[in-house]
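Note that one protein chain is taken out, while the other chains of the complex remain in position.
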Amino acid sequence: MRILVINPNTTQSMTATIADAATRVAGRDTEILAVTSSMGPVSIEGYYDEVFAVPGLLLELAKAPALRVDAAIIACFDDTGLDAARALADIPVIGICEAAVSATAFIAQKFTIVTTMERSRLPLEHLVQRYGMSSRCKVRAADIPVLSLEEAGSNARERLREEISLALRQDRAEAIVLGCAGMADLTAELRAEFGVPVIDGVAAAVKQAEALVSMGLSTAKRGAYATPVAKPYRGLLDMFQPGRSGGMPEGG
Amino acid sequence: MRILVINPNTTQSMTATIADAATRVAGRDTEILAVTSSMGPVSIEGYYDEVFAVPGLLLELAKAPALRVDAAIIACFDDTGLDAARALADIPVIGICEAAVSATAFIAQKFTIVTTMERSRLPLEHLVQRYGMSSRCKVRAADIPVLSLEEAGSNARERLREEISLALRQDRAEAIVLGCAGMADLTAELRAEFGVPVIDGVAAAVKQAEALVSMGLSTAKRGAYATPVAKPYRGLLDMFQPGRSGGMPEGG
Amino acid sequence: MRILVINPNTTQSMTATIADAATRVAGRDTEILAVTSSMGPVSIEGYYDEVFAVPGLLLELAKAPALRVDAAIIACFDDTGLDAARALADIPVIGICEAAVSATAFIAQKFTIVTTMERSRLPLEHLVQRYGMSSRCKVRAADIPVLSLEEAGSNARERLREEISLALRQDRAEAIVLGCAGMADLTAELRAEFGVPVIDGVAAAVKQAEALVSMGLSTAKRGAYATPVAKPYRGLLDMFQPGRSGGMPEGG
Amino acid sequence: MRILVINPNTTQSMTATIADAATRVAGRDTEILAVTSSMGPVSIEGYYDEVFAVPGLLLELAKAPALRVDAAIIACFDDTGLDAARALADIPVIGICEAAVSATAFIAQKFTIVTTMERSRLPLEHLVQRYGMSSRCKVRAADIPVLSLEEAGSNARERLREEISLALRQDRAEAIVLGCAGMADLTAELRAEFGVPVIDGVAAAVKQAEALVSMGLSTAKRGAYATPVAKPYRGLLDMFQPGRSGGMPEGG
Amino acid sequence: MRILVINPNTTQSMTATIADAATRVAGRDTEILAVTSSMGPVSIEGYYDEVFAVPGLLLELAKAPALRVDAAIIACFDDTGLDAARALADIPVIGICEAAVSATAFIAQKFTIVTTMERSRLPLEHLVQRYGMSSRCKVRAADIPVLSLEEAGSNARERLREEISLALRQDRAEAIVLGCAGMADLTAELRAEFGVPVIDGVAAAVKQAEALVSMGLSTAKRGAYATPVAKPYRGLLDMFQPGRSGGMPEGG
Partner (left out) sequence: MRILVINPNTTQSMTATIADAATRVAGRDTEILAVTSSMGPVSIEGYYDEVFAVPGLLLELAKAPALRVDAAIIACFDDTGLDAARALADIPVIGICEAAVSATAFIAQKFTIVTTMERSRLPLEHLVQRYGMSSRCKVRAADIPVLSLEEAGSNARERLREEISLALRQDRAEAIVLGCAGMADLTAELRAEFGVPVIDGVAAAVKQAEALVSMGLSTAKRGAYATPVAKPYRGLLDMFQPGRSGGMPEGG
């Protein structure tokens, strides 16, 4: 089984962290292909960045048939472009927020997502609402830039720890979800430190992808995820025009 | 007062219909600037098309300061790119679905949106849920392509009428919302024919834009609509990189 | 266009404040007729007062055809009598809470209403729930009598400012809605002071009324807003008996 | 124990039906005082009638201390004026819709209210939502005038039966709630006929009133049900001005 | 009228407290039969205990026909086994949480349940949600073992008082519900002390049982409460096998 993990943040070093987290939990027969999008923001922080991350993400996803992968993962906690990706692809596509929230619901009745930027809090709350978990899952922001997680000398990891402590004291949280793909390497140490389940979305998405592939399941095409209608696209992005070859762009 | 109406469908003839509907209700002191996006799909039908409509839409919106407009309208019923547009702009930005639903709520307790494609139904239901109207507003699809509304000889308008009839008989609908910018020219005749209020989102958005400008209100920047963070964007879309000049792209 | 603004609080000086706020935002072609109800409480504070404010309000509304007005506004933040008014009138009727909440939703994702009396908080929360905004809009009370807003020497305006500060610090509010018609004159100074959008319901209702009239829309009569059934009314209030002349009382 | 049952419909014959239903279930030590309001519509059909039924209702309720009653019931299925009545009175006040829905929830998981006029359906749905039963309780209307229930030769009772049949076939209803005080005399025969629990709100309210009195409970006065503030009332309704004598009007 | 009150906690002294509370509010013609289950945990604290309390509870309930009782009450605030009990019995069965919450809703718009163990808080929140009261009713835990309420020298009652104080200060609670059958004897003194309505579920359930019996109502059998299907039960619990005699076990 081959799983394509796409980092829509165009930052190579973050992809390395994500690839590690994915590989660590993958089954013996699973091969992880982690790629960095070549178009768009170096980090996705809020609604505007999301828009410009999606074309690059879909470009990587469009290579899926050529790469003979069985499932794809969008490795950004905003589940950026998930709906469009599901419409485009014939293989299952998993968002890491969706996967993390879904897995946590099997082990805790109340839990808290701790994310990076305050401006990502409301979009994540909308995802949580859409995934049916509003009454069980709170969202907190440590108010740190995404890339500061990787910077030597930043206080990002301390701020993250402070927010986890608050979640445990004030939210009745029974478990903590790490709200950014760039936090995946901290899972083990935060579990040891806080003594509660700590869930990383990248790992959760890999296992969910394996699960769907094992069961022979893929995205239902009867509703809003129907394959895009062939039609002209004008201007700069015309290479994405559906129907150019079998309902999918040809890739880069 | 000047209002920029952006058609994110890259089809000029649809923009003409939209411009007419906007001009018909605009106040005496309001000037309507209707523009067609130069990038992306000729019609927006579902999640995939939405992705590729947004960059072109934001490109037009980025010209707002140069055009000295006071508010902007996104003239596609999916409210495509609305969140990113609000983060980008300093002027109010209005979606036509949001405006239509909001206006209708003042005159009817139960109402139905009739849209074009079945695949747009679920995305519209998500919008209706987000706008707080799930218990009052149903969504129906006439199952017609967007551009068929303009085609001589198509049965699109008959199908639309059939679906309106069903809404009145089965949904307890007291009013009908036209779920596509391309239906704006039908408002008057459908009102006359069915004897109930029929609401077009383009008109509703123009009046809502005038209202916000008159009250001196614009998008709050304290939360998720904060101005995008300056950062590098890679590849094809790097011209959209925030912070290049005053937190906004330079336009085309 | 003529808009009838009815103050159901029987206090003339409050009507003056309301008329000012209405006139300030009205379009060049809009004439504002602000009237004070002649029956009922001097200020509406809670459920009991509401009951006795409505007959006087409807009495003024019944004069609408004679006054040739195009829309009516109920200038009390409890949206007192709104449903009955919509059943009675053939023109659009707007409540100022509904209008304020609806307008604010276009510019902020989270916001807080600051009202006067603690006892009005729950009724306003019910309105917010009915308008579909419970997850976005909180209600706070400054715990001040309505008429104290006008009294020289009262600390009402300080209390209001304190509560706004709390809303901004504790509610993640991105904008503030003034929860009483009697606060309309404070809008500009509170905006300047707090640096966030501050919304007054009277202004919002005027613009909403203009919008509906421009679009040629009025209350749908297919459901619960159907014209009252002609029937005998007994006792003191028999002058309100529907059907006496065209389904409406003759006025005063 | 004495329970005041107020019929806010100013129709004596309906009060007789209500009094019978109340007396039939009252405990051995309970005395029922059924009174007809002297002011307002002969039947309450929709929002407009509700407004003019409340003053007369409150006038009767204000006599409660003089009558030495222990609880009061509002015998109209719209729970007309319930909030204001609770603010006014020091004794418990029960609405018959609230009592019926609450009792039925102990014996059925899904049930349907069958009411009279289509225009009352939405107001009842709002009550059901407020009482927390939206997911369990549907509302149907037989589309019959309230007073037709009493008219010899009307087809009202047949229409009611038809709607009950539909509820049992289409709503998964396990029990039926009679949605009008004027249907109280039909309870026994409809139970026998349909073989399911049939609930009348008048009976339910009497038992709920007895329950609260036995437990020594009355309306909490800490929130929105606080006693009305003393203040001037102007015009026709000034006799209702709170604070004239102990926070309550003197009655008729 | 005879009401069977079953204490599913196998602790006799707690049953005495419950019997007192029941008798105090029972009508003159009501006989209370309070019994202690003979199988299961001495106190029910959380999900695991609940499982083993239910068979003993149902064993007592199965004696109902022989005892000629008219209704049954489950005297544990978790409403342990309520659904199964309703499927088993032909008489009405009342849970004390359901009864308390339902009665309180008639006298307060916002209220708080104060229970014993923190681990019971979430199960009670689920009950409150199911009873439709999530937006009105909060749950707090005093973090005390159930049986400590009876122990001389424990600080359980102080902790309970502290939590009631917090509810009144922080939850906008207008009334307090005692969240454990073992608190029933404290009702009167807590009312006097805090000056707000304090509701005990045992009393509320007795009055609700009397109400349903007076109205001639019992559990609807059309849906999920249909009588259990006759079938083999294997092993230790085979005596509970439905259909052995008239669809019910023979008792002890």
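For reference, chains read A, B, C, D and E in written order, and residue numbers begin at 1 within each chain.
Heads up, the rule we're going with is that a contact is a pair of C-beta atoms (placed from the backbone, for glycine too) under 8 Å apart; a residue touches a chain by one contact, two chains touch by 3 or more.
Being a predicted model, the structure only gives us computed values, none of them experimental.
Student: So one chain is hidden, and I want to know which residue out of A:Leu33, A:Cys97 or A:Ala204 touches that hidden chain in the complete assembly.
Tutor: Looking across A:Leu33, A:Cys97 or A:Ala204, the contact with the absent chain belongs to A:Ala204.
Student: Just name the one of E:Met1, E:Val35, E:Leu67 or E:Ala84 that touches the chain not displayed here.
Tutor: Reading the full complex, the residue touching the unseen chain is E:Ala84.
Student: Looking at the full complex, which residue from E:Arg130, E:Arg172 or E:Arg244 touches the chain that isn't shown here?
Tutor: E:Arg130
Student: Among A:Ala19, A:Ile113 or A:Met133, single out the residue that touches the unshown chain.
Tutor: Touching the chain that is not displayed is residue A:Met133.
Student: Can you work out which residue in A:Ala16, A:Leu166, A:Val196 or A:Met239 touches the chain that's missing from view?
Tutor: Of the listed residues, the one touching the omitted chain is A:Val196.
Student: For review purposes, identify every residue of subunit E that touches the missing chain, sorted by number.
Tutor: So the residues of subunit E touching the unseen chain are 10, 38-43, 45-52, 54-56, 58, 81, 83-84, 86-88, 118-123, 126, 130, 145, 223-226, 228-229, 231-237, 240-242.
Student: Go through subunit A and note every residue touching the omitted chain.
Tutor: 25, 27-29, 92, 94, 98-99, 102-103, 105-111, 131-136, 168, 172-175, 191, 196-197, 199-200, 203-204, 207-208, 210-212, 214-225
Please note the rule applied: only the chains that are shown with their structure count from here on.
Student: Farthest chain from subunit B, going by the mean of C-alpha atoms per chain?
Tutor: E
Student: State, to the nearest whole Å, the distance from the C-alpha centre of subunit B to the C-alpha centre of subunit C.
Tutor: About 29 Å separates the centre of subunit B from that of subunit C.
Student: Among the residues of subunit D, which are close enough to touch at least two other chains?
Tutor: 122, 134, 223-225
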